[in-house]
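Since the structure comes first, as structure tokens, the remarks are kept for the end.
Note that one protein chain is taken out, while the other chains of the complex remain in position.
So, chain A:
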Amino acid sequence: MSGNVLQEYLEGKIDFAGQKLVDDIVRIWLIAATAISFVAGFALQSLLVTFSILGLSTVALLVVVIPPWPMFNRHPVKWLPVAETKKSK
């Protein structure tokens, strides 16, 4: 029996390969969103366009990254089997 179900939901654990993937996604997504929003706003001469593109892409990033999707859990940690304790009684 794993622990508290609510606690697991709130923790949203992902494995190490998934963490690296999330790290890359966040960095590339935010830099690209900043660049695209600046170029689009400058071309259309509207600050509203700039900040709405930035805001919407941030919300989209939150949807992609925050919940522990199965694609981040594809390489779970392989734990070794439980070793026999060699203590003599």
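As a working rule, a residue touches a chain if its C-beta (ideal position, glycine included) is under 8 Å from a C-beta of that chain, and two chains touch if they have at least 3 such contacts; residues count from 1.
Quick note on the criterion: contacts and distances are computed from a predicted model.
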{"item": "Chain excluded from display, named as in UniProt, from \"Translation initiation factor eIF2B subunit delta\", \"Signal peptidase subunit 3\", \"SNX7 protein\" or \"Pyruvate dehydrogenase E1 component subunit alpha\"", "value": "\"Signal peptidase subunit 3\""}
{"item": "Sites on chain A contacted by the missing partner chain, in the whole complex", "value": "10-14, 18-19, 22-23, 26-27, 30-31, 33-34, 37-38, 41-42, 44-47, 50, 54, 58, 61-62, 65-68"}
